[in-house]
Structures are given as structure tokens and as C-alpha cells.
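Sharing a structure below in C-alpha cells format, with a few things to ask.
One chain of protein is taken out of this complex; the other chains stay put.
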Amino acid sequence: MKVELIRFTEEPELVVALAAKLCYSAADIDRLKEKVDKEEVGRFIDKLLNLGHTSPFEHASFTFGIEGISRVTSHQLVRHRIASYSQQSQRYVKLEGFSYIIPPEISKDEKLKREFEEAMEGLQTLYVRLIENGVSPEDARYVLPGGCETKLMVTMNARELFHFFSLRCCNRAQWEIREMADLMLERVKGVVPYIFKEAGPPCIKGSCPEGKMSCGRPRRSLQ
Amino acid sequence: MKVELIRFTEEPELVVALAAKLCYSAADIDRLKEKVDKEEVGRFIDKLLNLGHTSPFEHASFTFGIEGISRVTSHQLVRHRIASYSQQSQRYVKLEGFSYIIPPEISKDEKLKREFEEAMEGLQTLYVRLIENGVSPEDARYVLPGGCETKLMVTMNARELFHFFSLRCCNRAQWEIREMADLMLERVKGVVPYIFKEAGPPCIKGSCPEGKMSCGRPRRSLQ
Amino acid sequence: MKVELIRFTEEPELVVALAAKLCYSAADIDRLKEKVDKEEVGRFIDKLLNLGHTSPFEHASFTFGIEGISRVTSHQLVRHRIASYSQQSQRYVKLEGFSYIIPPEISKDEKLKREFEEAMEGLQTLYVRLIENGVSPEDARYVLPGGCETKLMVTMNARELFHFFSLRCCNRAQWEIREMADLMLERVKGVVPYIFKEAGPPCIKGSCPEGKMSCGRPRRSLQ
Partner (left out) sequence: MKVELIRFTEEPELVVALAAKLCYSAADIDRLKEKVDKEEVGRFIDKLLNLGHTSPFEHASFTFGIEGISRVTSHQLVRHRIASYSQQSQRYVKLEGFSYIIPPEISKDEKLKREFEEAMEGLQTLYVRLIENGVSPEDARYVLPGGCETKLMVTMNARELFHFFSLRCCNRAQWEIREMADLMLERVKGVVPYIFKEAGPPCIKGSCPEGKMSCGRPRRSLQ
């Protein structure tokens, strides 16, 4: 799996701070810009997050390039509706010799792993045979498995990322999308430390809302 | 494939007409209700559509139950973001002996059809073996094919349905989602004749916007 | 202020229950319909809410007609983006002798109230003079005050209503939109008791998230 942060709003913390100050000030934008102090911006972002005043965070957006995830995972991802997606098409792109993901729970068992791989090879062969017999990729794709690799670009704003990370970095999320979400969080934390300081599952900063379904192991160690 | 219209806003045409009249009148809602004449509502809806004044159509919403479509099709469907979905989970539901869709282009060729079916049977067997060996459904699902059947409920408002039908009833849409969209359109036309009178691909009421990609066969016969 | 529930999805609790069961069952929709027991639907809705599984609640939508609120309030309302609005146009509708809202904090002071009313009468007169001198309503409206009355129709689904009520029924909300939100909640509770049983500000069912900004007076008595 490869997760790359392709683009993001320049100096997102300044933009968020500017938007937030605009709401509560009589000053005009130029004067507010002068007043948004790079030194203090971290403290100000903290304050906004503590107050739950998250709408200004929508002005900062983040575009990721993601490769080597399964269709199982992309199907979960695209259910988040406040986001933009461009995904490699199985309708237009021929996927001879497609790559695929084996879940760890399967690959750890040598015998199951071999059967899994043989099945995938069988599907690869069948897919090619279908294409060679004039079947279009859009129809041959009916044999492609959930584990088949895909690639995509996704853009979300910071507020939606908070929501996404809270659901998908949780131990109760499916393992592959959690792995992807953890990498996305790592990437944005690398460049924008303040905004995402406490992003992640709810147990990072408070109690678990999952009740009886809780994993019981708060992931407070998440970086 | 089974497409059922489970619920829709009662008397949607009256609701749309009421909303539209509210925008342009000094009268209050009770008086507007009296003035919305059931007889004339059809002509009024026509007028709104001709003016392209489609925002009042958002107040009418439609909930469909859909079964016997492939995951290939549901993946396309859920990309429409102004809608609500509840889909059968491959994470929680065990799909031993799953059903599947064979594309007509494949089933018309006896030999390819047999190979397709054998591959599906192989996957059914493997899926069951994985489950029996303690693999969870959320991991076993990596072998399930794009052709695997799914079921779901979807709710869209009429304005979004206009957009959906314009894209998905078009000859250039993938055959299975077009079949599904045609059935959805048939269902809503059956109960709400005025609103959806000219819904469908753009060629129903005007020229094709697909340029060089046009199918060249306007579907004006669509009912 | 007048808040009327004009339309809502018939038997919304059954629809929500059906959608939720579909996600976790191998059964088809017709069999699920038989299994959705009207008696038990209340308990099932409770369970979904306790698990925080709120996406099925999007299939139930509610259309309100609202009159006698100020433009101050409608401007706050339309900031909720997951909703549909039709509002009386100040661009097309002539508002001679417009009605207006006086905030209680002002009307309780006889002197301030009189000055407020005189100012409004001055604006009514000016508005009419502008129109009579050939100024279009879209330009004359620049003199209309925030307190000027408006009417509108709004449609939201139940999940979005949860969010709306949590913010706008809170003591920290502006008084007029809170009054409106309280009436909306009363209306939906009147017809759909289970879904909205615990809807309202967060203090209805848990602790206040407002921190230092908390009103300190949980509104647990809210019906």
C-alpha cells in the first residue's frame, strides 16, 4: 500500500485561523492577516478544536494519491460523501495479470494462502481469456475479486478528515482501511502538526463511544 | 434484478408545486395549499421543468429496494453522493453459495459461460473453506467477485434522480446500471407521471451532449 | 411563528428498521418486511440509536412549512447544507407593509420597543416609496431589516435533524432559531415517537460538550 499526500492548501493553519478570526472580528481581511501570528497560530488552532468550532477547518483541503489497496477498501472509502474521488476504471482499463491483496489472516496459514493464490491465478487466466475472446473490460471485470488492487486520488477537507479518522482509525474499523487511514493521518501530521494533533479514534482524547462493541484497547499510543 | 419503490413523499407533485409557489407569492402556506389545484398541478410542474427551476423538486424523495444487482453496479451507484444508502454488508453477512450476475456478452457464448460459472463455483467453494477454517467474512470477502450479487436500499430526491437518470439511462452507461436505472425510472413514472415525464438521457428532450462519443441512437422510444 | 410538518416518509420507523436489517441479513427485502414487527420496531430503533448506527435514519425525510420567522433566523437555517430549501423571494415578491419580529429583550422595554417599531414603520414607508418610484423589489429589499418576516419550506432527513436539533435546541443557540427548532422537534415527536425520543441538545442524554461556554442549565425537561 502506498499513500502519498499529493497537494494540500498552503499554510493550512494560517488559512483556518484567518477564517475563524474573520467570524468574530470587525477588522478587515488584510488587517486580520497581519494579526495572524505564525507563532501563536498553534495555540489558536488548539483553542478552536477545544471549543469544537470546526467549520473553519473546511477551508484547508488535502489530496492523496493511494495505490495498492483492494476494491474491498475503495468501496468503503467512497461511501464518505463529502469528498472527491478519481479512481482507476475497471471499465476502461484492461487489468491483465491484476495484482491483489491477501488478508494477513489468510496469508499466515500456508495452505489457505496457496488456495487463495491459486484462485487468483485462475481468475487472472480467465480474465485474459475473456478479453482475448472479445469480451470488453467492463464485462470481464465481473470475475475480478474484491481483493483486486486499485488506485485512486481522494480530496477531503480537514473537517471531513477529522470525521474520517475518527471512524476509520478505530480498532473496530476493517483492517485494510484502518491501515490506509493510519497512513493518511501520518502524512498530514507530518506537514500540519497542529490541526491533526488529536485526530484519530475518539479514544485518543476522550472515552470510547462504542459501548458494548468497544475493543477495550484504547489506541492512545497512536502517533 | 428486482427494483421496488418502497416509499415516496405522498402527493409529490402537490408538495413540489407548493414549494415553488411559496417562492414567488406573498400568500401564506395555508392559502397556497388551497390554491394548488390538483387539476392544474401537471401543467404547473411542466412549466417549472421548462424554466429549469428544479430546486423545489428536492422536497420529494423516493426510496427504492434493489436486489439481484452485482457489486460492479453498486460500486457505480454509490458514487452518487447526494443520496442515502443501506447496503448488505459483506463484512458481517456470510455469503456461502453466493449468487452472481453473468454479463449477457459472456452468457451468449456457451463455452465462456461455462468457464465463468466454473470459476464462480470455485470461488463459492473457496469462500466456504475459508469460513470453515475460521477466516472472518470480512477477510473471506476478498475472493468474492465483482459479479457477486448484493442488495440495498437507496433514497434520492427527485432533482437528484433527474441527474441520475440523465447519466445512467444513457446508452453510454454500463449495461447493468442502465437496466437498473431504467427500472427505477419506470417505477417512479408509474406513480408520479408529471415529475418524471421527460426524465432520462438528454436525447429524450434535446440533443446529445456526448459529442464524438455519442451512441448515435437516440432512445426516444424510452417509456 | 408557525411550524407545520407538511409531509414525512410514511411509517418512518419501519423504513429505518428495514434499511438497518438489510445491512446485516442474508434475507431478501420481502422476507425482511415480514420480519419487521411493528410491535418491536421501537425497541429496535432504540438499539440502533444506542449503537450510534444512524445512517439508516437518512431514509426517513421530513418537510416543514415555516412562517413568521425573521430573516435573521432563516440565514442561520440555510447554513445547514444537507437539506433542501424553498424560501419566499425578496427579489420577486413585493413586501409592502412587511411584518417583522421584535426580539423579546427589546419588546420588554417600552421605550426601546417604540423606537424599534417606529424604525420599522419608517422602513415600510421607504420601501413603498422606492417601489412607487420604479425601484425593483430586488433593489428595494436593501432596506428590509433582519427582523423582516419570511416563510419557507425545508426538508431534512432524520439523521440531519438529529444534528440540527443537537445544535439548535441547545440553550446556547440564538433564541429565535431555538424556538423554531423546539417546535420542529415537537412536531416530529408528535408523529414519530421512537426516532426522536432522545433528540435535542447533547445534555438530553449525556454531558454538555460546550466546556467553559456551557449554559450550566441542562434542559432535561425538554419534551
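The chains carry the letters A, B and C, assigned in the order they are written, with residues numbered from 1 in each.
Rule of thumb we're sticking to: contacts are C-beta pairs under 8 Å (C-beta built on N, C-alpha and C of every residue); 3 or more make two chains touch, one makes a residue touch a chain.
Here the structure is a predicted model, which is why all the values come from computation and not from measurement.
Within the whole complex, touches from the chain that is not shown fall on A, B, C. Only one residue in the set A:56, A:103 or A:146 touches the chain that does not appear here, and it is A:56. In the complete assembly, the contact with the undisplayed chain comes from C:78, out of C:26, C:78, C:191 or C:215.
Set against the missing chain, the residues C:102, C:167, C:183 or C:208 yield one that touches it, C:102.
Across C:41, C:123, C:183 or C:208, the single residue that touches the chain missing here is C:123.
Contact residues of chain A toward the unshown chain are 2, 4, 6-7, 9-11, 15, 18-20, 22-26, 28-29, 55-56, 58-59, 61, 63, 65, 67, 84-89, 92-95, 151-153, 155, 157. Annotation for chain C: contacts to the undisplayed chain at residues 70-72, 75, 78-79, 81-82, 85, 90-91, 100-103, 105-106, 109, 112, 115-116, 119, 122-123, 126, 129-130, 133, 135-136, 138-139, 141-147, 174-175. Against the chain not displayed here, chain B makes contact via residues 50-52, 209-211, 213.
Definition applied: only the chains that are shown with their structure count from here on.
Most remote from chain C, judged by the distance between CA-atom centroids, is A. Chain geometry summary: the mean Cα position of chain A and that of chain C are 33 Å apart.
Remark: chain B and chain C have CA centroids separated by 30 Å (rounded to whole angstrom).
Residue positions of chain B touching 2 or more other chains, listed in rising order: 85.
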